[in-house]
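Okay, handing you the structure first.
Each chain you see keeps its place in the complex, though not every chain is here.
Lettered A and B in written order, each chain numbered from 1.
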Amino acid sequence: MINTKVTIAGVEWKNPVTTASGTFGSGMEFADFVDLNRLGAVTTKGVSYEPWTGNPVPRIAETGSGMLNAIGLQNPGVEVFVNRDLPFLKQYDTRVIVNVCGKTTEDYLKVVERLSDCAVDMLEINISCPNVKEGGIAFGQSTCSVEDITRQVKKYARQPVIMKLSPNVTDIREMAKAAEAGGADALSLINTLTGTKIDIYKRKFVLANETGGLSGPAVKPVALRMVNQVARTVKIPVIGMGGIATGEDAIEFLMAGATAVAVGTANFRNPLATVEVIDGIQDFLAKEGIADIQDIIGCINR
Amino acid sequence: MAVQKKAQIISQVQLAPGIFSMWLKDLEIAGQAKPGQFLSLYCYSEDRLLPRPISICEIKEDGTSLRLVYRVAGKGTEEFSRLKEGDTIQVMGPLGNGFPETGAKAILIGGGIGIPPMLELAKSLDCEKSIVLGYRDITFLEKEFQPYGQVYLSTEDGSAGVKGNVIDAIRQNAVEGEVIYACGPTPMLRGVKAYAAEHGITAWLSLEERMACGIGACLACVCKTRNKDHHTNVNNTRICKEGPVFKAEEVEL
């Protein structure tokens, strides 16, 4: 029996695979394709206190081995989430991670507080969304604000807190250290890299928001580098993501030092991507004769 | 329930410059498909991540196969156009809601590459109907509509039917109906919406937007709505899930 269990901030996952926030809704739509019981955890779309309308369309554009999105965190608000999406998710034997967003610190805290007595296993705090005018990435690009928001969230949170970092920084290790100093229980990275695309015939940006966040295989080398840098820097566990589409991709992130991984954009090309990643990890471990996934986590750094 | 799978190509022909007709063999999808629904088509080239939404143009009566008619608009559709009989293509579907049956005397309006989905609708609607098809210049598929109702054409250059757009064709031919079904470019849909409002009739419009998931999970493909929709709890509904067909008065174009 190969062990694929991992424990992150005291929460045990049956395997190290979750969904990247915003690419899997709250799991409902993908449940037609994927047995959610197979996933280590489901990470939800960003949830804010009030419902958010998001950005105007077009919200996405395809790029070479990647995509840009500027959804702008549209979501029905935490009440709908708690009353509709959470009961749905609780039908399944998987960990539930709620991705939290806000425009102000208070916004974040209100969501965290509302979720405090809910059956949520972990919170992921999105301080790295490049697609909203207020909040989002603004919190994630300076060490002071990263440390401060982490500390505040930790005061209110009953569940372990994962701080989600932005790759749009000079030195991601500094942000990781700031989050750790603020009391984060874990880190997740990377969110999207800010990019753009122009329609040369219309002479306008393809996205209504002008810029969007780049994700998919295109960003994988950058994501893997940052995950490795951060895993070497902090003591808290890291959830790695950015372009993971196969079991081999996931293994790269685990070897780089991630304790778990998330599958995002790949869900759009292949709705079974999450389970194929899980199977792929299993196959790799079996083929290489590795009995415990712990043996490969961070092995590149040893 | 929508499925994702590899489907086999039964045939592919070019109908007009850049317009292709492809028949796919698939019991599971064809067996449950309805007019106005669409498929997501996936590219072979690994650098093209996102599915291409293409409407269902025809469903074989015995539910064994379905037809797609599409225009080569970029690299993805160009790739599809090179596939041949016997090749396979990764598809997901059927997706979306499709057109509702109302029983009322209907005007079916298709504009450009919005024409294909009206064919299955024309076949399956069990009511009196007129069919209005608008083209820029070169026409396609119009003959296949003839068994199902009176067909009126418009072309921008006047080379066939009325010179002008579909609304011009409706007015000049005094086409009448109690309900409208339409698919086509947004400016056309705006015209249809205005026309329907003017005549106090219901119009069902099939909308388009860039999609990433095609199944309602990513919120890429929204359109502004008059009312808050039950799912999103804001005035921005998912075209791939709650649509692509909406009552004209419910949506902002």
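In this text, contacts are C-beta pairs under 8 Å (C-beta built on N, C-alpha and C of every residue); 3 or more make two chains touch, one makes a residue touch a chain.
Just so we're clear, the structure is a prediction, and the values are computed from it rather than from any experiment.
A single instance of every chain kind is placed in view; the whole complex contains them as A x2, B x2.
Methods note: only the chains that are shown with their structure count from here on.
Averaged Cα coordinates give chain A a centre that lies 35 Å from the centre of chain B. Residue ranges on chain A touching chain B, taken from their complex, read 22-25, 28-30, 32-33, 45, 51-54, 57-62, 64-67, 69, 71, 74-77, 80, 216-217, 265, 267-272. Residues of chain B that touch chain A in their complex: 1-2, 4, 42, 46-51, 92, 209-223, 231-236, 241.
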